[in-house]
Each structure stands twice: as structure tokens, then as C-alpha cells.
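Below is one structure, written out as C-alpha cells; the observations come after it.
The complex appears here minus one protein chain, its other protein chains still in place.
Per-chain numbering from 1; labels A and B assigned in written order.
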Amino acid sequence: MTGGEVGTGETIVFWVCGTLAVIGALGMVISRKAVHSALFIALTMINLAILYVANSAPFLGMVQIIVYTGAVMMLFLFVLMVVGVDASDSLIETIKGQRVAALLMGIGFSILLIAGLGNGLMETSSIGLETANSANGGNVEGLAMLIFTDYLIAFQVTAALLITAAMGAMILTHRERWYPRKTQRELSEERFAAGTHPGQLPPPGVYARHNAVDTPALLPDGSTSDLSVPEPLRARDDVREIDTDDIEGIRKLSSGSSTTDEGDR
Amino acid sequence: MNPANYILLSALLFSIGAIGVLVRRNAIIVFMSVELMLNSANLAFVAFARMNGNLDGQVVAFFVMVVAAAEVVVGLAIIVTIFRTRRSASIDEPNLLKY
Partner (left out) sequence: MNFTPPAIDYFALSPMIVIFAAAIVSVLVEAFAPRTIRRFLQLLIVFGALLTSAVLIVLNAGTRTVTGGGAVVIDGPALVMMGTIVVLSILGAALMAERSIDPVGDSFAARASSLPGSEDERQLTQRGYLQTEIWPLTLFAVLGMLLFVTANNLLLMFVALEIISLPLYLMTGMARRRRLLSQEASLKYFLLGVFASAFYLYGAALVYGYSGSIFFPEIAQSLTSKPSESIVVFIGMGMLIIGPLFKIGAVPFHQWVPDVYQGAPTAVVGFMAATVKVAAFGALLRILYVAFGGVRWDWDPLIWIVAVASMILGSIVALLQTDIKRLLGYSWIAQAGFILVGLAAASPAGLESTMFYVIAYGFATVGTFAVISMVRDANGEATNLAAWAGIGRKSPLVASALSLFLLGLAGIPLTSGFVSKFAVFVAAIEAGATWLVIIGVIASLIAAFFYVRIVVIMFFAEPTEQTASVVVPSAFTTISLSAGVAVTLILGIFPQPVLDMLSNAGLFLR
């Protein structure tokens, strides 16, 4: 597995994971919905992680899963949820035929790239990483050795990148309060001054026989309270009808008379 | 199998990513396509590291992941800001800037 040559097992891994990675990539480009795209590219990334391990890069395989699939893609999904999952492409083109031209250009480029590389890499030999990995006692040790010698400066200046990123996100999203924080008293006064319902809205079905959300609350006079049914249900006219027999039963109950007819039902 | 097949796979993924950038109009999907391109470059680095017999390629791939993470943070922050200003995430919509 760590050698230069590709064995049968690895060939199978390559074809399975490679196919899945390509399916993920195509799915990402083709999906109408951004959430589907995000899930497809997560599939690609997991398969790439397996291919890294097959290429004697176990450390990178793990980092790929933790950083890319775990952190980066979750960040994407999080932002998608903020922006709205149904945000899909607009089909309006600024320039007519731009999309088709772009597609043709892209396909032309890929054919050139793949044909060129396929041609150039015909008789490549593979050395394998056995010597490189064993020189310092393992893959991780070897990477560490390089990071702290040849690539030390690059490693140090990534700090600048990370600080910039953190600060940038804060500049663009952190809202500073320019007004003093309101006290409890002010908040309460504001609530009553607004003249709307100051307290909690009646929950559905307080005095009714059901407590399902579509059951309106019954007021003491027998009428129903609109406030108790969530707005979307009211808009869809999905409010449960009130059974007048029920109301009659409740009235009898409250007046203290017999409840025997209750058992008959 | 020739290990060069890994490079061809990475070229294929890179091309799909590039086409995604060119064809899609949703800023977030465009950005995801760029991430795919970066990932395919990483695959090429890792495969070449094995073919060349040194670990430099793996180190580069490692750094690319760090850089990409920082890039994602800034990019998504910009997208969220515009979204809040405009309530939409499509890069073409009320197009103030001419092409």
C-alpha cells in the first residue's frame, strides 16, 4: 500500500472511490438546490480522503475528513441555512448565451487538460514513499520535519492568514451596540405601551377537548380565540371545527350536573 | 494500474469544478466549485508526492487546507453581508456592476 506500484486492492479502491468522487462532483454542479450541492461535495471530499490514505498520506486523509468535511462543509451548510435553503439559481442571463458559451469553454478546457496530462504522464514511474516516510520514523514525523525546516516561514505566516480571516468575519458580521442596554423596566413598559397582547398568547386548546395545535382555545363565553392558533394554520384555513356538543358537555360539567352522558360517547 | 491515473482523476475533478464556476450563478455554489478545484489540486499534490518519493507535496496539501479554511471564512462572511443587504445570494441579480 505504501509502495510505488499500485496493487490490485488499491486499483479496486481507486475505481470505487474515484467513481464516487466524480459522481459527487457532477452532482454538485448539476443540483438545482444548494443544499444538495453541499451534500454531494461532502461525498467527493470523503472519497478523496480515502484516496489520500491509499496514496500513503494517512495524516492528510484524517485532516481532510476533520477540516474539510467536518469544518468547512459544515460552515457552508450553516451559511446556506442562514441565507435560506431554497435560494436557487436565477435563470436570467446577463449576456445571451453566456452559459452555453461558458459550458463549451469549460468542456474544451477539460479535454485539453486531460488529454495533455494523459499524454504527458504515459510512462511515469512511481518511486513510492517508503524511504521518505521511514527516514524520520513515520509519515507524521516526516511532515513535521519539513514543516519546521523548509517550510518554517510559510508555517509562521499562515498566522497572518488566520488572524485576517477571524477579523474579517468579525468586521462584516459583528454588530456593535451604540445605544445603552435597556433595563427590565423599560422593556416591560415598552411591551404594554405597544397596546397589543402584552403577555403569552393563549396556547391552543386551553378550554377545548383537544390540545392539538389546530384546535382553537375556547373563551369562557363559548366563543373561540383566534390568537391561540398559529398564524400559518389560520392562513391556510386549517382550524379545527368546534363541536357544539362538546361545549354543551363542558357547560353541564361546570354547572355541576350529571356527567353520565359523557360516558355514552 | 499506473499511478498517473490519480492525476487524471484530479484533472477531471478540477475541470468539473471549473465548469461549475463558469456555469452556475449562485455565489455559494460557485464557491463550492472552487473548493472542489482546490481539493483536486490537493489530490494531484498527494499523488505526485508518492510518484516523486518525497513528502513536499503532502506538506503543500496540508497548507492548502489551512489557506482554504481561512478563505472560506472570509468568503462566506462576504456572502452573508451581501445577502443581508440584498436578501438574495445570486451573483447576477440587481446587477449594479456591468459586465
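Brief remarks follow.
The criterion applied here is as follows: contacts are C-beta pairs under 8 Å (C-beta built on N, C-alpha and C of every residue); 3 or more make two chains touch, one makes a residue touch a chain.
Please read these numbers as outputs of a predicted model, since none were measured by experiment.
Interface note: of A:N119, A:T183, A:Q200 or A:S255, the residue touching the hidden chain in the full complex is A:N119.
Where chain A meets the chain that is not shown, the touching residues are 113, 116-117, 119-121, 136-137, 141, 145, 148-154, 157-158, 160-161, 163-165, 167-168, 170-176, 178-179. Touching the omitted chain from chain B are residues 7, 10, 14, 17-18, 21, 27, 30-31, 34, 37-38, 40-41, 44-45, 47-48, 51-54, 56-57, 59-60, 63-64, 67, 70-71, 74-75, 78-79, 81-82, 84-86, 91, 96-99.
Methods note: only the chains that are shown with their structure count from here on.
One inter-chain figure worth recording: chain A and chain B are separated by 18 Å, centre to centre, where each centre is the mean of the chain's CA atoms. Those residues of chain B whose C-beta lies close enough to touch chain A in the complex are 1-9, 11-20, 22-26, 28-29, 31-33, 35-36, 39, 42-43, 46-47, 49-56, 58-59, 61-63, 65-74, 76-81, 83, 88-90, 92-93, 95, 99.
By the touch rule above, chain A contacts chain B in their complex via residues 4-6, 10-11, 14, 18, 21-22, 25-26, 28-29, 31, 34, 37-38, 41, 44-45, 48, 51-52, 55-57, 59-60, 63-64, 67-68, 71-72, 75-76, 79-80, 82-84, 87-90, 92-95, 99, 102-103, 105-107, 109-110, 113-114, 117-118, 121-122, 124-129, 131-133, 139, 142-143, 146-147, 150-151, 154-155, 158, 161-162, 164-166, 168-169, 172-173.
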